[in-house]
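After this line comes subunit A, so read on.
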Amino acid sequence: MQDAVLAFLAKEPAHGYHLHTRLRRALGPLGESLNRGQIYVTLARLERAGLVVAERAAGLPERPERKVYALTPAGRERVAAWLNEVGWPKPDLAEFHLKLTAAAATRLADPVALVAAQRREVMRRLREVQQAALAEPAESGAGPLLEGIVLRLQADLRWLDACERAWSGAGDAAGGG
Partner candidate 1 sequence: MGSLLLAVRLALANVRRHPAQAAMLLLSVTVATATMALGLSLHGVSDALYAHTRAATAGPDVVVLSGESGPEVSAALASLTDRPDVVAHHGPYRIVYAELTARGAVASPVVVHGFAERPGPVNRPLVTDGRWVRPGGTVLERGFADALGVGVGDRVTIAGRSYPVVGIAVTAATSIYPWGAQIGPYGGPSDYTGLAWMTAADARALARSRDLPVTTAIDLRLRDPAAADTFRHTVPDDHPVRVFRPTFRSWQFTAQHDKVILRNAQPILVIGGWMLGFLAVTGVATLAAGRVAEQTRRAGLLKAVGAGPGLIAAALLTEYLAAALAGDALGLALARLALPVVAAPTASRIGDAEPTAGAVVAATVLAVAVAVLAALGPTLHAMRTATVTALAASARRPRHRPLLNALTAPLPTPLLLGLRLAARRPGRAVLQACTTATTVVAITVLLTVHAQRERGYGLDGSVALPNLRGLHDRRLMLAITVLLVALAIVNILTFTWTTAMEARATMAIARALGATPGQVTTALSAAQLLPGLPGAVLGVPLGFLVYLLFATGNSVPPRPSWMAGAALGTLLATAALTALPARLAARRSVARELAAEAA
Partner candidate 2 sequence: MPGAVIRARGLVKHFGRGQSLVRAVDEIDLEVAEGETLAVMGPSGCGKSTLLHLLGGLERPTAGEVWVAGRRIDTLSERALAGVRRRSVGFVFQSFHLVEELSAAENVELPALLAGCSPREARRRAMLLLERVGLAGRARHLPSRLSGGQRQRVAIARALVNEPLVVLADEPTGNLDTAATLEVLRIFAELRAAGQTLVIVTHDERVAATADRLVSMRDGMFVDDTRLAAARPRGLGGLLWPED
């Protein structure tokens, strides 16, 4: 979050509320939960870290929303470093996998039922995103983001199918033996 706010200041100095608007627009329907308070808190942290400087607009009372924020040279370096970073968030599949293994081993729950429940949950999320995507105008900048989320969820569904095949096969083998 900090890095994204910093990067959005790289083009030109901006007011806090202006920054909030631009971030929301880029995020589309996902930006609706982003409140202005979060932006100001983040900007304050960045200012303390010496990555941005706040200039008060001339002739106006000192209020946070009237401040114009700009990058410091250190902030600029941080943006450049962030842009070139190749890190990638790791989806945590291990936990669910261990959950299924444990359920099968302990016989406390049916792994196939767990998979089905999980699939319903993922479908519910997919439905939300899909409906948000349908509501988005075609030219919206958030399109690729929504599509990314959809593709991720589809990948999850496919993985759940694989889990189901694996665990129902295991169940058959156990039942047969």
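Behind the choice of candidates: all candidates are chains of the complex that A comes from, given by their letters.
Going forward, a residue touches a chain if its C-beta (ideal position, glycine included) is under 8 Å from a C-beta of that chain, and two chains touch if they have at least 3 such contacts; residues count from 1.
Keep in mind it's a predicted model, so treat the numbers as computed, not measured.
S.K.: So subunit A is shown by itself and the numbered options are 1 or 2; which of them touches it within this complex?
M.R.: So the chain touching subunit A in this assembly is 2.
S.K.: Quick check on the complex: what are the subunit A residues that touch candidate 2?
M.R.: Subunit A residues touching candidate 2: 1, 27, 29-30, 32-34, 38, 116, 120, 123-134, 138, 147, 149-150, 153-154, 157.
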